[in-house]
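A single protein chain has been omitted; all remaining protein chains appear in their positions.
== subunit A ==
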Amino acid sequence: MITFREVSKQFKAGRQWVEAVRPTSLHVEKGQIQGIIGFSGAGKSTLLRMANLLELPTAGEVYIDGQELTGLSAGELREARRSIGMVFQHYNLLSNETCAANVEFVLKAAKLPGRERKRRAEECLEIVGLADKAKQYPAQLSGGQKQRVAIARALANNPKVLLCDEPTSALDPVTTLSILEFLEKINRELQVTIMLVTHEIQVAKRLCSRVAVMEGGAITEQLDMTLPEIKPVTPLGQFLFDTAEVSSSSVWRRGEGYRG
């Protein structure tokens, strides 16, 4: 569903060039939840943002559902982006618009007629359990609720793919868990392929069917989370998976316990 073929990205930082993503290939099958994990600065966001060309690759190609995005005209790219939802760490909602209007924005982008927009926006807020907040402004909501509105917005145009850049990194453990469960439900019920960037191993463990470990702009290993035992071979992979067992899992469980 999502294919990166030898994509790379260099940024110019002052006089120097930063190699944010080194030539990387990755294929995500339909219906999967692909995690990308690594430390800050590893190039995770840059790789994710190349999936909808928010970041234009310096070299390489990106395919979504067989269509080469890197070869499209501006208009065709806009069209293609309508079937790729995106969720951000800081929600990125329109602060001067109501929750309903936030969802309607992307429906309007997809040229849905006015009356249907209203109906579909209501439906999307209903799906994320925020139908009663339709007329409220983002500032009146909690972090978790804002992220739900953002997810409703990302789902409004029935996307094939959902890109998530640290969607729970600004949230507390309990809220994180509910958002992750929700993403899982979307993946299961709506057959949406998800690519999710995180620096928290627990998030990856909880949600992903596959996890790519990223370091220094490259994917160093790809782990199948459906196997009974996960055996990372790279030092970073081992570090992430091992320390997670001891340190943060107790915090995690407490979060889980909270929900009863």
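The definition used in the following text is that contacts are C-beta pairs under 8 Å (C-beta built on N, C-alpha and C of every residue); 3 or more make two chains touch, one makes a residue touch a chain; residues count from 1.
Going forward, contacts and distances are computed from a predicted model.
Participant: Report the protein name recorded by UniProt for the chain absent from the figure; options are "D-methionine transport system permease protein", "Acetolactate synthase small subunit", "PqqA peptide cyclase" or "Cytochrome P450".
Facilitator: UniProt lists the chain left out of the view as "D-methionine transport system permease protein".
Participant: Which of these touches the unseen chain: A:1, A:64 or A:106?
Facilitator: Of the candidates A:1, A:64 or A:106, A:106 is in touch with the missing chain.
Participant: Return the single residue from A:86, A:100 or A:151 that touches the missing chain.
Facilitator: Touches the omitted chain: A:86.
Participant: What subunit A residues would touch the chain not displayed?
Facilitator: The list for subunit A reads 52, 54, 77-82, 84, 86, 88, 90, 92-97, 105-106, 108-110, 137-140, 150, 153, 157, 163.
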